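One chain of protein is taken out of this complex; the other chains stay put.
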Amino acid sequence: MVEGSTSTLTTDWVVAWLRESARVVSEQRQYLIDLDRAIGDADHGENLDRGFTAVVKKLDDGDHPATPGAVLKLAAMTLMSSVGGAAGPLYGTALLRAATSLGDTELIGPNEVAGLLTAARDGIVARGKAESGDKTMVDAWTPAVEAAGTAAMAGASVAEVLAAAANAANAGAAATEPLIARKGRASYLGERSAGHLDPGAVSSGLILQAAVDAAGAQE
Amino acid sequence: MVEGSTSTLTTDWVVAWLRESARVVSEQRQYLIDLDRAIGDADHGENLDRGFTAVVKKLDDGDHPATPGAVLKLAAMTLMSSVGGAAGPLYGTALLRAATSLGDTELIGPNEVAGLLTAARDGIVARGKAESGDKTMVDAWTPAVEAAGTAAMAGASVAEVLAAAANAANAGAAATEPLIARKGRASYLGERSAGHLDPGAVSSGLILQAAVDAAGAQE
Amino acid sequence: MNVGLVIVSHSSKIAEGVCDLAREMAADVPLVAAGGLEDDSGVPLIGTSLEKVLEATSTADQGAGVVLLTDLGSAVMTAEMALEFIDSDQRSRVRLARAALVEGAVAAAVEAQSGADVDAVTRAAEAAIVAL
Partner (left out) sequence: MNVGLVIVSHSSKIAEGVCDLAREMAADVPLVAAGGLEDDSGVPLIGTSLEKVLEATSTADQGAGVVLLTDLGSAVMTAEMALEFIDSDQRSRVRLARAALVEGAVAAAVEAQSGADVDAVTRAAEAAIVAL
C-alpha cells in the first residue's frame, strides 16, 4: 500500500504505467520465456518485450495523446500489431476496453481505477473466452478486479486500489501452478500442463504491479 | 483392330508403349491442361508431360531392364516421383501392379495383356478408392478391362485385345461428361463438375491407344 | 467479382503456400496472405498481427466480401479483433470461418470461384473439416 498517494491519476500516470510495464517486462523477459517454454512456445517474454518496446517508441515519438483513454488506446493498437502471440489481442483488447471505460475522463479516481480494471478483464474474457480456473491470465485478472472493487467501495485511495489489484493478481498467478490448462497453447498439453505457472498470469501480475509503481512515482 | 499382328509382345513393346505415351501426352498437353482447368487445377497435361518425359529420360539413360515387368516398374517409380498430381500415384500404382502381374514373364500373350490391364485398373481403384461413375480415370479403365477380358476369352490377338481396351477406354472417357465428380479435385465443384470431360479418363484413353500403336509398330 | 479470402496464419510461409495452393483452382479469387509478423529490423517472426489482417482484408475485398481463415487459437483472436475494427459497411460482408486452414481454404476458394456469396463460401470452408 502506498501511503500519502495522490487522490487522482492523470495521463502522466498512464504513460508512466506503460513505461514501467516495458521496463519490468524487459527485465523479466527470460523468466517469462522460460515459463512459456514449459507449457507453451517459449516466446511470451519476447512477445511482450517487443510489444511494450513498440509502445514506448510510440510514446517517445513526438507528443502522445492528451487523455488517459487516448494513450491507452494508442498502446492497445500498438500491442495488437506487434506482440504476435495470444497476449497481443488479449492485452490489446484489455487496454482498449479500459480506454473505452474512461472515455474523455482526465482525472482517474479510485472508482475509475476499479472500473478500468474491470473493463480490461471483461475484454480479456470476451476475447479469449476463458473462465476462471482455465490457467490463463484471467486467473490473475479476476481476483485483481474483485480486490480493486472491494477496495474502492471501502473508500481506498487510487494507490491502494491498484495495490490491492496487483497483490491479488500475483496471488492468482501463483495459484495457477496446479491447474490444468483449458485455453491457449498450454491446453495442448492436457494434464501435463499442471505443475507450472501460467506465463500470462505471471506477466499480468507484473503489469499490475507496474501500475502501482507508476502511481507511487507520480506522487 | 490391327491385322496380322504378332502373337506375343516383348519388352520392346513396353518400351515403345511408354515412348508413344510420352509422345501423345506431350502432343495433347494443352488439351489435357484445358480439360483440367474446367474442373481441376489446370495441370494434368503438364503433370503427365513431365512424368513421361522423365520416364523416357530413364529409358534413354543407358540400358533399360530386360523384362517387361522390370521396365514397367521403372516407369511406375519414375511417375510417382515426378508427376506431382493425383495421376502420379494412380498411374504409378497401375504400372506397378501391372509389373507385378507379369512377374518375370518375357512374352506377353492376349491373356497376359488382359491380366496386366486388370491389375493396373485394380491398382487405380485400390489407390484412389473411386467407383465407376465417380467421374475419374476408373471410368475409362473399367470398360477397357472388361473389353480386353472379353476379347481375350474370344481368342483375339494381343493387338486386338489392346484395341478393344483402347476403344472402350475412349468411349468410357467420353461418357464422363455428364457425370458429377465424387473423387479428386473435381469433387470440390459438386454439381458444377457436370458438363465436362474428366481429364484423367481422357489421358487414360490416350495411353491405352498408345499401347495399341506401340503393338502395331512392333510387327 | 468474387468473394476474397484472407489466410491468417502464424507463419508467413503457410499463409503464402495456402494462397498458392488455392489459386490453382481459383484463378479469379482474391487470395491474400496475412501470415507472421516482422520485428523492428524486418526479421520474420512466428505470430499474427492485427495490422496485417486489416490490410489483407481490405485488399481481398473487391466488393463481394471476404472470408477469413485462421490457424491456431491466437490467430482466431487476432481475426476476431480485426472484425471489430472493420468499418460497419464492410463488416456486413466479412466472415470468419471455423475451418481447417489448408483444407478449408481450398474448398472455400473453389466455391468463391463459382461466384458464391460470403455465406456459401464460409459454409464450404467449414464443411471441409467434416470431409477430411
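Order as written gives the chain letters A, B and C; numbering starts at 1 within each chain.
Operating definition for what follows: a contact is a pair of C-beta atoms (placed from the backbone, for glycine too) under 8 Å apart; a residue touches a chain by one contact, two chains touch by 3 or more.
Bear in mind that the values here come from a model prediction, so they are computed numbers and not experimental data.
For the chain missing from the display, the contacting residue among B:84, B:109, B:133 or B:216 is B:84, taking the whole complex into account.
Checked against the full complex, the candidates A:73, A:121, A:135 or A:185 give a single residue touching the omitted chain, namely A:185. Interface residues of chain C facing the missing partner chain: 9-18, 20-21, 24, 35, 46, 71-72, 98-103, 106, 129, 132. The chain not shown here touches chain B at positions 41, 43, 47, 50, 53-54, 77, 80-86, 88-90, 92-93, 127-128, 183-185.
By the touch rule set out above, chain A reaches the unshown chain at residues 40-43, 185, 188-189, 192.
Here is the rule we go by: only the chains that are shown with their structure count from here on.
Here the chain at the heart of the shown protein, by mean C-alpha position, is C. Judged by contacting C-beta pairs, the busier of the interfaces A-C and B-C is A-C. Averaging C-alpha coordinates per chain places the centre of chain A 65 Å away from that of chain B.
Separation between the centroids of chain B and chain C, computed from CA atoms only, is 39 Å.
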